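Let me begin by presenting the structure, written as structure tokens, before commenting on it.
Missing here: one protein chain of the complex. Every other protein chain is in place.
All chains are identified by letter, namely A, B and C, in their written order; residue positions are counted from 1 within each chain.
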Amino acid sequence: MTAATLAAAASGCGGDGGDGGGSGAPGVTATTVTIGSHQPLTGPAAPGYSANSAASKAFFDYVNANGGINGRKIVYKYVDDAYNPTQTVSVTQKLVLQDKVFAIFNGLGTPTHSKVVDYLNAQRVPDLFVASGCGCWDEPDKHPQTFGWQVDYIREGKILGDYIKKTYAGKKVAYFYQNDDFGQDGVKGLDKYIPKDQVVSRQSYQPGGTDISAQAQAIAQSKADVVVLFSIPTYTALFRLAALKLNYKPTFAVSNVGSDPITLTGLLESFAKKGGSEVKGSPLIQGMVTDGYLSAPGDASNSWTQLFKKIHAQYIPKLPFNGNIVYGMSVAYTFVQALQAAGKNPTRKGVVDALEKSHFTGPGVVPFAFSEKSHAGYTGAVIGTIKGENVVPQGQPLTTDDGDGPIQPYTAPQPQAPANGVPAAG
Amino acid sequence: MVRFINLTLAGITSGVVFAAVALALVLIWRSTRIVNFAQGGMLMFTTFLAWSVIDRGGSYWLALGVALASGLVLGAVIERVAVRPVENKPPLNAVIVTLGLFVLLQASAGMIWGDTPHSYPPAFTIKGLSVGGTRLLLSPFDLFVIGAVAAVMMLLTLLFVRTDLGLRLRASAFAPEIARLQGVRVGRMLTLGWALAALVGSLAGVLIAPSVFVGPAQFDSMLVFGFTAAVIGGLDSPAGAVVGGLLLGCALSYVSGYVSSDLVTFGALAALITVLMIRPSGLFTASTGRRV
Amino acid sequence: MGTVLNVLRRSTLARHTAAALAAIVALYFLTTAVGPYRDLQIAQAAYLTCAVAGLTVLTGLGGQISLGHGAFMAVGAYTAVLVIGHWGWPLAAVLAAAAGVTAVAGVVVGAVAARLHGPYLAGATLAFAVGLPGLANYKPLTDELGGQNGLTLVPPIPPAGLGETFPLERWQSWIACLGAVITLFLLGNLVRGRFGRTLRASRDDEIAAALSGVRVARLRITATVVSAAAAGLGGGLLAVVATLAAPGAFPLTLSLQLIAAIIIGGLGSLPGAVWGALILVYVPTWASDLSTSSGFSHNIASNLPLAIYGLVLIVVTLAFPRGLQGGLRDIGGAVRRRARKRRDPAPGPRASTSGPTTTHPGGADEATPDQAGARPDDRGDAGGRGERLRR
């Protein structure tokens, strides 16, 4: 064993050089750019989220098949961390130290990724588009290498809260949220708009197979007219079923994370089937209020959905096409944009600088916050209601900040998707 | 009061499923003195098979039949192939083998069916029953769950107490060497014991599936709570498994409803320790344990 | 030279000291020779060794199963992070505190566990492993414990004397390796002494041990405390190496992996603990590399490492019922026997390959004569199984 480790060390200690024709940056050769990620492929967070990385990889493969970026193909190494922070640290250090990746891309989860942020910044590894809506990725002074991507939970909470306050003035509201930063931040955002005395019940849950009957019953007993759910899809479905059991029929407002109609329909398809009807989507989720910042997977007329569906059919047809697939491909698209912006010979510093100066548009419906002062991702979302398997937008996209700033409409339309997956140069 | 009743009903409904898993563990413990950590994986796998039947248009009852039949076969095969070689080895070896099986079954299910959880239909509607205008947390399907577990317990009791096969099974469990000296083929009985236990487990899987969805990791807590229930009741006692399951189900429901949903697993720990401090071998094990 | 050898042969303490020093020297060269990622893996193996060695004493020598050692590691890790965060103690003191606080937790758990046997003990410790990390999410405690996200630790800074370019990973692996060597040294001396002898005696026959004046309950609590302290140190080292403490880092699977490590390494053998820890670190990494380069579809590639891990658990347990260390000893013994046989052909016929006894009862660390000559009554094919787990 000693001999093997010595040999491996000798080859590993060679440093960054060695690959002729590259820009000299780690992970970049004349023909490839290697990036890495930690993803929950097994364990408690695997359900649903294990598909994200497969979708990103499919998108990169598609781009590579169309010539890559500046002649380089993107090699995407994603490693299982089982949503265990210790393993996140271990696999991330392996990617950085042994695999010499150019950047860490879309590392998933707050409890996991927050344990490698300091390390990645100390090593000056670009830490791009963390897959979590924690506000904590937006700290450019402390963590200049780290960038968020998805809309953060506080912004989402603010936008949902504003809508509920305006639409259901004076009605009783209840919260059902996951007891971690996702749910807690969401509630923070909601509380900025929904008056305290309007909130009649606040129930939380721990993910991991525990019964939620008690929480559902408490909310039903509070007779709230509107229930806001900051929950992952399985718990949205479980709560919906508990409400069905109790014959409790409030209006549901669900955060983007837990409202993908296709995923929910899959989870609920065995319940309350409509005999013989051709209507798509579970009747149990119709009319749910939610918010979105990406194209809805059920929106067949959207150019992005069409592109993603095409890639999905070509590369990963066995995985169900749902919100996670759209998510994984969209974030991959943003990386392609970033790599393109970093120029012909990308460096680690180059990609970070390019992101801070960027004005990317698409695939989302709102702009990014990226600048020297902010590393937050999408700045808002559009309210919508579930109809069939689609989310129908209600009004214009809204943007805001994660503090006490106002909520403003965003008027620019969503751009069209490029046919080959690579944004036009510029 | 309505809240208390509803919490109790919710507790009983989840409790009977814990009881079924606990019973599966007790059956195996009694016959082979092994705590079967693969039980959660086994019932996950058979429930996936049942789901495949439904996914291909099969009826609920056909799927249930497939789950039970595949449970029987899986239990027998696992006993023969993986467990038989460690039955006379130090007991911890069996623990590791069953753990390895659990991991292997979970990984296999992920490979075959993917990680996305699937919907599983209930046999009857899950809309709660109305009593005096109040909806209770008790649906026709819940009644079916309770009835199905009760029926299986009765059938097993009849099998064990009333039939010659049951006599052989009990003799093999209590005193394998003596049983062999009476001509009982103990090896077969052990295989049959595992098969029966897996059958009960697969029933539990199908019954709980509508409430947790079907996925490789969706049944993990079933093993933990089922084992806890079995320990509370006493691992040598099928009746204890039932009582332990119901007690645990209600305790968890009350903790979740009256204290904090964050403390549910801690509540399970507290319940277990309380019982074990009073009765170190569970509620239903005779205090003069057989220590031959 | 001869006198040195003589001293080593006669004095356990001297022999262990020499082994510890040799290990330190070897680890020094190893950690200096390899790259930072290998250093990190060595560090991981080292902190796991502490926990596995602790469990070896409790379960292997004491016969008390614990499925909750991951929770002890959690106590150690949280202690380390909190102590550094609040008071900024020097590292050695922090690690001592991690071991100490976990030892106190061990007193409580030990007092409960001393009354329990076999599967009841397994169930109680399993509930401990599942229930304890959940406490971090309990609202009144989330401010202190960081809730689901847990706590992050600033990595230790290598002393300036080692030079500015001294890699952090090497420093972390030095800390962890030193911790592991000290743990093994202390535990090694402990189990060779009176404590170890009475522990083994009470495992093999509790009643006989009690009759000969051993206070079994107190002995079991002591064993739990010692074992918890080692696991706590392992947890503290984990906090230093991974720079974190979070509930998700101490799932039930961790506790189950520790148990798997002691069985696979060789129940009751401290060198086996090192084997077990190495397997825990290297098999998943190797399996994951294998599946990344395999080109399988997403579902298969994602689950392949898990499947390999499960298979390894089953196959190694079936192939080496006494663990890798036991397997090595068996192979060594067979070679020696063969050498001896060649010199002096064994008398008597050897008709059948399987005599009445091919299995070891209980957790056998070393074949002691009394085990070899156990009462015939214990030797039924299936009899006596229950008793062994119940002990």
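In the analysis below, contacts are C-beta pairs under 8 Å (C-beta built on N, C-alpha and C of every residue); 3 or more make two chains touch, one makes a residue touch a chain.
Here is the rule we use: contacts and distances are computed from a predicted model.
Colleague: The complex has one chain missing from view, so what does its UniProt entry call it, picking from "Multisubunit sodium/proton antiporter, MrpC subunit", "ABC transporter ATP-binding protein", "Sarcosine oxidase subunit delta" or "Polysulphide reductase, NrfD"?
Modeller: "ABC transporter ATP-binding protein"
Colleague: In the complete assembly, which of B:V81, B:L143, B:L181 or B:M277 touches the absent chain?
Modeller: Selected residue, touching the omitted chain: B:L181.
Colleague: So which of B:R3, B:R170 or B:R279 would be touching the chain we can't see?
Modeller: Residue touching the absent chain, from the options given: B:R170.
Colleague: Would you write out the residues of chain B that touch the absent chain, in ascending order?
Modeller: Looking at chain B, the ones touching the missing chain are residues 164, 167-168, 170-171, 174-175, 177-186, 290.
Here is the rule we use: only the chains that are shown with their structure count from here on.
Colleague: Could you tell me the distance, in whole angstrom, between the mean C-alpha positions of chain A and chain C?
Modeller: So the centroids are 39 Å from each other.
Colleague: Based only on mean CA positions, could you tell me how far chain B sits from chain C in angstrom?
Modeller: 31
Colleague: Would you pick out the residues of chain A that each touch at least 2 other chains?
Modeller: Chain A, residues with two or more chain partners: 41-44, 46, 50-51, 179, 206, 318-319.
Colleague: Where in chain C do residues touch two or more of the other chains?
Modeller: 134, 137, 299, 302-303, 306
Colleague: Going by the contact rule set out above, which residues of chain B touch chain C in the complex?
Modeller: Contacts found on chain B: 29, 32-33, 35, 37, 82, 85-93, 95-97, 99-108, 110-115, 175-177, 180, 186, 216, 224, 227-228, 230-231, 235, 260, 262-270, 272-273, 276-277, 280-282, 289-292.
Colleague: Note which residues of chain B are touching chain A in the complex, please.
Modeller: Within the complex, chain B contacts chain A at residues 2-3, 6-7, 10, 14, 54, 106-107, 110, 114-122, 126-128, 130, 135, 137, 139, 210-213, 215-222, 252-253, 256-257, 261-262, 264-265.
Colleague: Quick one: which bits of chain C touch chain B in the complex? Just the residue numbers, please.
Modeller: 59, 65, 112, 115-120, 122-124, 126-128, 130-132, 134-135, 137-139, 252, 256, 259-260, 262-264, 267, 299-300, 302-304, 306-307, 309-314, 317-318, 321, 359-364, 380-390
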